[in-house]
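All protein chains of the complex are present and in place, except for one that has been dropped.
Every chain is named by a letter (A, B and C) in the order it is written, and numbering of its residues begins at 1.
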Amino acid sequence: MAQRAANDIPDGSIVNLGIGIPELIASVIPEGREVLYHSENGLLGMGPAPTPEQRDHDLVNAGKKMVTAVEGASFFHHADSFSMIRGGHIDICVLGAMQVSECGDLANWSTGDPDALPAVGGAMDLVGGAKQIYVLTQHCSKKGKSKILQRCSYPLTGKGVVNRIYTDLAVFNVEPDGLHVEEIAPGVSMGLLQERTGCSLIYNERRGITI
Amino acid sequence: MAQRAANDIPDGSIVNLGIGIPELIASVIPEGREVLYHSENGLLGMGPAPTPEQRDHDLVNAGKKMVTAVEGASFFHHADSFSMIRGGHIDICVLGAMQVSECGDLANWSTGDPDALPAVGGAMDLVGGAKQIYVLTQHCSKKGKSKILQRCSYPLTGKGVVNRIYTDLAVFNVEPDGLHVEEIAPGVSMGLLQERTGCSLIYNERRGITI
Amino acid sequence: MINKEVDTIETALNDIRDGAVIMVGGFGQAGSPVELIHGLIDQGAKHLTVVNNNAGSGHVGLAALIEAGQVDKLICSFPRMAGSDAFGNLYRDGDIELELVPQGTLAERIRAGGAGVSAFYTPTAAGTLLAEGKETRIFSGRECVLELGLKADIALIKAQYADRYGNLTYYKTARNFNPVMATAASTTIVQVSKIVPLGSIDPECVVTPGIYVDRVINVSTPVHEALLVEQGCVYP
Partner (left out) sequence: MINKEVDTIETALNDIRDGAVIMVGGFGQAGSPVELIHGLIDQGAKHLTVVNNNAGSGHVGLAALIEAGQVDKLICSFPRMAGSDAFGNLYRDGDIELELVPQGTLAERIRAGGAGVSAFYTPTAAGTLLAEGKETRIFSGRECVLELGLKADIALIKAQYADRYGNLTYYKTARNFNPVMATAASTTIVQVSKIVPLGSIDPECVVTPGIYVDRVINVSTPVHEALLVEQGCVYP
């Protein structure tokens, strides 16, 4: 899934990877592509996890995990960092999701449970700012409910912000007329995919390449 | 006049000096005071004019004249520089004037002449942003008209922005009830001062120290 | 003569009053001014409003300040931190108020407060719960939310080097909110690892010009919050 998304990241892109599964993408970018990673806490040119000698509690990513900085990196403060995001300078942002709707609405910060401690972080800024928003998520929740829906029931992170969705079952493009199936995972039938999905899918035969 | 204004600039102040006569202040600050000069084109810690060896066309002040930078100076870009101004971080700004009103309105950017090329620079930002605005000006124009008026006839740079006025005849404080005479120049009578001024002056005997 | 160095943390924090709005630098544990926060716990000011991206972790630093009951309100983007219940417990009991702000909007509001920008329109959060009750307006076909500049009485921040003018540099991603908060407080108090002679910091590389700094404390061997949390430390 991360590999499939990584294949779609062009050489020279500036990418912000959300906390969790999206972080895996950095390690599976195809050979020969140079991609720069932006971390919203003030680093452009984030490198891989540190070796034991490189560990530095003041060099962390947005998930507060220790990282490294590549040659050609730069550090800046939070307002400058979110200017890059809000100003549309990040090419691609890959985020996890609780729910995505067929019109590209994303819910990934709150279940709306009044007892839960609300926390939003930079997700709303990212979905409103990056040029392309990719969602990388399991197709269904742990309880087996589809995360791909006609409408999100959870509070939104952003309205109509998602461009592409990568799940364990398929790859979708969000287009004005709805969700287009771009690819289906090996062994998954269109019938099964539609059954596991909470909205009508648009399927173009020509695009039926397995992933 | 510049000397008199310089005497009122406390040790440790951060000061922005307007183009022209206000620039003279830097050279007459009383001994023992450390004052930092801000130049709105991106320099905090502006030093005196360069020696021939120090001349550098890329180290200039807001009037585009070559200057130097003191030890402990910093360079920053224009938006950061005006954040200092607009955000109220400059202690004192000293500006020239075409007209000042008794309620502290300042006119110093345009005579309103429709044939003149309008130009405003940073004056409006400075008068709206610095903590204290001092005006340093000849009391009367070259044609002998008072620059201190009940109301400015020229287009305003800012409304109710001036705190103190230093002229060749006197020093004034702008207070809610009007212009208070703080000091009168040697040999100038209150009668003469009032005669040369376009608004009623408030004069407190106790303050009648000559300058 | 300008010299912003203050000898002790106690002196530096002496005049912080009950009810003050305090910006605390740092992003999670990186760049958190732990010694200053502990000084504030010792100092004891109450009914504080704290602005920080998070809500602290473990039982040190900001989490300890919250546990000490000194904070009435937190303005932040992400109060959930692994291994800390200090904020969550008080919040669920209704004993602490939360203003949740998207991270970029929080940074921009602080920057606006420091830059004299009263308010601004941002597309962030438009159409979400966090925009409810806020004015919105369409610019170039996009819905934007009106957000107000944010100022504070005090900023407690951490930097790497300072000179006597208060010029500051930072270390890697410990920079984060620190320089922005330095601009937005009436009194900015900074802990640094080293105070260097005037002229030692390249004027091209100053991140926070001294104009924004009021008091500098030399904390030459700062403890890192991450290590304190790992070790299970509790303050005081």
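The definition used in the following text is that a residue touches a chain if its C-beta (ideal position, glycine included) is under 8 Å from a C-beta of that chain, and two chains touch if they have at least 3 such contacts.
In this text, all values refer to a predicted model and were calculated from it rather than measured experimentally.
Taking every chain of the complex into account, the chain not shown here touches A, B, C.
Of the options A:20, A:48 or A:88, the residue whose C-beta touches the omitted chain is A:88. Across the entire complex, the residue among B:6, B:25, B:59 or B:92 in touch with the chain not shown is B:59. Residues of chain B in touch with the missing chain: 39-43, 56-60, 64, 69, 75-79, 81-83, 85-86, 110, 115, 117-125, 128-129, 155-159. Within the entire complex, the positions of chain A that touch the omitted partner chain are 11-12, 14, 34, 36, 38, 44-45, 69, 71-76, 82-90, 129. Hidden from this view is one chain, which touches chain C at 108, 112, 115-123, 139-140, 142, 144, 148, 169-172, 202, 204-205, 207.
Everything that follows uses one rule, which is that only the chains that are shown with their structure count from here on.
Per-chain CA centroids place chain A at a distance of 54 Å from chain B. If you average the Cα atoms of chain B and of chain C, the two centres end up 35 Å apart. Under the contact definition stated at the top, the residues of chain C that touch 2 or more other chains are 111. Of all residues in chain B, none touches two or more other chains.
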